[in-house]
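Only a single protein chain was left out; the remaining protein chains are all shown in position.
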Amino acid sequence: MTTFIAILVDGSIYASWLFLVSAGLTVIYGVMRILNMAHGSFYAIGAYAGASLVGWWFSGAGGNPYVSYLLLLGAALVAGLVVGFFIEFSLLRRMYGRDEILMVIVTYALLLILEDAIKLVWGVDPYFAYQPYGLLGRVSFSGLTFANYDLGLIGVSLVVGFGLWLILNRTHKGKLLRAVIHDREVAVAMGVNVKAMFAVTFAVGTTLGALAGALTAPAISVSPGIGVEVIVLAFAVVVVGGMGSIGGAAAGAVLVGLTRAAAVHLAPELELFVIYGVMSLVLSVRPQGLFGQTLVRKI
Amino acid sequence: MNRLKSLFVPRRPVVAALALMAVALAAGSAQAAENGKFRVGIVTFLSGAAAGPFGVPSAHAAETVIDALNKGLLPAPYNTKGINGLEIEAVIIDENGGATKQVEEFRNLVERQKVDAVIGYISSGDCLAVSPVAEELKIPTVFYDCGTSRLFEENKAPKYSFRTGLDAVVDNVGAVRYLADTRPKMASIAGIQQNYAWGQDSWTDFVETTKKLRPEVKVVGEQFPKIFQGQYGAEISALSVAKPDVIHSSFWGGDMEALVLQGNARGLFDGRTLLLTCGESAMEHYKDQAPNGMVIGGRGPFGAFAPKNALSEWLRAAYSAKWNEQPVYPSFKIVQAILGLKAAVEKAAAAPGKQPDADKITAAFTSLTFESPSGTVKMARSTGHQAMQGIAYGEYYFEGGKATLKNVRSYKDTCVTPPEGVNGQDWIKSGMPGAKCD
Partner (left out) sequence: MMRVDRTEAWLLGAGLALALGALVLPSWLTFLLTIAFAKGLVVQGVVIQMRAGLVSFGQGLYYCIGGYTVGVGGQMVGVHDAFALLLLSMAAAAAVAMVLGLLLTRYREIFFAMLTLAFSMILYGILSKSQSLGSTDGFNVRAVTALGWAPGAGGKMFVYVLTCGCAAVAAVLLHRLSKSSVGHVCEAIRENEVRVEYLGVSPRWMLYATYVLAAATSALGGGLIGMATGHVDPEMAYWTTSGEFIFIALLGGISHVAAPFLAATLFSTVRTYAIQFVPHSWQMILGFVLLGIIIFLPKGLWSLFRRTKAEARA
């Protein structure tokens, strides 16, 4: 029973983290058809920005420790928007309409550049922002102890997911965006400013990536290479769920999260294969992913 | 036909391009030549996850000590300038990118950069791949950190390969001895290791040694998360459910720090002992986020475990003056390799200012005894190519805003090292015959 509860809670926490990490990826792909290899770098930038701000707050500058949560959010917002708009404006804008696969390579080049750029800005020494992690205390039930911060992550990802859904489905801009997703050319013909839409979408996507990084920062040691590690994970979740679908990313995250937690508790030897196993299985049954739409073949 | 024709190669531009490339390559090869300096290739992680905890502290220490050697600032017996009076010139290369690339870059170092010796390699895979090439190219190569026992098992008759760091077997035999001495009531153990060769081997060594020294201890859990996973929520729950007395981990770098942070926040270490074989490398980072009494090691008598002597005091002072932090075990290990090389070259040299050839250097390095910040080092294993030293473990405490070590226990070399010619794993399995511990 303890194990079952542990799998459920661990799986949910991990799933909410996976959702946060992959939401930005799927938003960008859904609207812009860019599979963003550099997404992990935005995650890392968010983590570094959050960690250095929180570190500064607690190293004498600070007053109320609870302000550090706002600092994490603020760091993600500023870092994500600045970097996102800058890259969209200086690079991606020249590339629209190119082949989907070529865009993957463009973002791969971006990944190489950003990884070293991060190192130039923050160096290789780890950054810590552990204070917000311990501040909320912990809770024990059925022989297990969990950090409240981790449980809070579940709430945050629910809010993010629901917020994205609301924006897409209940606002005017969101409806325009869905029109762009559905048929870009017709949307342009109808007078939708697709360029602006793309810029905003990309910035929102990078900000979501940075947010995931900033919220993870308190629980980890922020050091070089953390970004590269999340890319494949996020890809797997998005592909399992169906590329470009928010609901799909959520479903993919829950599926991968719970399966991984079950593997860790019941068969730790299999942990290494879980993600790719789930991905191969889902794709062999549903090639377009759980929530993906089948593509219309060109004639 | 037209279409086919357009796919033909117009010859001249291609030839021109190839010629251009050849010129560029030749220009590169022309720049390195005999310049009256002793050129050392230094290979360590400058990017990727191993850069922060190991690679950059190593590179920093190498820079510090090479600078000081060139100025003759080190205490005796290394108070002579450079290496045998020759200025040392370091060529630093990033170890990131896998073994294939490292073999390629090693050849470039030797043949294009014309280095006289190479010091480096943290990753065991890189050591295994580079060692045969060192033998082929006949270049003295000092492996300073990688721990795999297979290095001198695959390369049975090494001539140009040396290792001044210790075999990883030592880490875990030492760890079990420390636990047996300080935790007599230990009844169960569990492990969490990164799922790659280092983690798998460390855990096997640790468990097998425990079975011999404390046969009544039960193994109640083992976790193998992917390396660089960073999130250990489910693993921490699984370990809590298993309720071990001691948790062993060979984690390093960001993974290790994240595990300590997350486990501590969730009370995993309450009433338990956490043992980290590489723990010393992050001693300045844990602050109050690690449990007091956590057992840490430094892969030998390095870093915070180094004995007090003129060399270690000099290194601590010079390093912290330049980089504003204390040198950790990788810093000590690379300094040890550099000093070992200096000692060997100077022993081989006919006269000051002369550079002995590679064969003379390797002959002098074989079975050499030299001084280092970690004490006296004897190249006494693997036909004189592998250093033999003891190891120390201690408990981490954070008190009054400062990290300190308590209850440090040292185990001497013969207590934790298999006899000459015996494979480490076999030695453990046969009950570690011939170990002298007093």
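Lettered A and B in written order, each chain numbered from 1.
By our rule, a residue touches a chain if its C-beta (ideal position, glycine included) is under 8 Å from a C-beta of that chain, and two chains touch if they have at least 3 such contacts.
Just so you know, these numbers come straight off a predicted model, no measurement behind them.
Colleague: Among B:66, B:128 or B:318, exactly one should touch the missing chain; which is it?
Modeller: B:128
Colleague: Among B:73, B:92, B:213 or B:310, exactly one should touch the missing chain; which is it?
Modeller: Of the candidates B:73, B:92, B:213 or B:310, B:92 is in touch with the missing chain.
Colleague: Determine and list the chain B residues touching the chain excluded from the picture.
Modeller: Residues of chain B in contact with the hidden chain: 4, 6-11, 13-14, 17, 21, 24-25, 28-29, 46-47, 91-94, 98-100, 103-105, 107-108, 110-113, 123-125, 128-129, 132-133, 136, 148, 150, 154, 195-198, 200-201.
Colleague: Tell me where the left-out chain touches chain A, residue by residue.
Modeller: 35, 91, 94-95, 98, 100-102, 104-106, 108-113, 115-117, 119-120, 228, 232, 235-236, 239, 243, 269, 272-273, 276-277, 279-280, 283-284, 287-288, 295, 297-299
Here is the rule we go by: only the chains that are shown with their structure count from here on.
Colleague: What's the distance between the Cα centroids of chain A and chain B, rounded to whole Å?
Modeller: Computed value for the inter-centroid distance: 35 Å.
Colleague: For the complex, which residues does chain B have touching chain A?
Modeller: 46-49, 51-53, 55-56, 195, 222-226, 228-231, 233-235, 237-238, 240-241, 253-254, 257-258, 261-262, 265-268, 282, 285, 287, 289
Colleague: Tell me, which parts of chain A touch chain B in their complex?
Modeller: By the definition above, chain A touches chain B via 2-3, 6-7, 9-11, 13-14, 17, 115-116, 119, 124-126, 128, 130, 133-134, 138, 140, 143-147, 149-150, 216, 219-226, 229, 260-261, 264-265, 268-269, 271-272.
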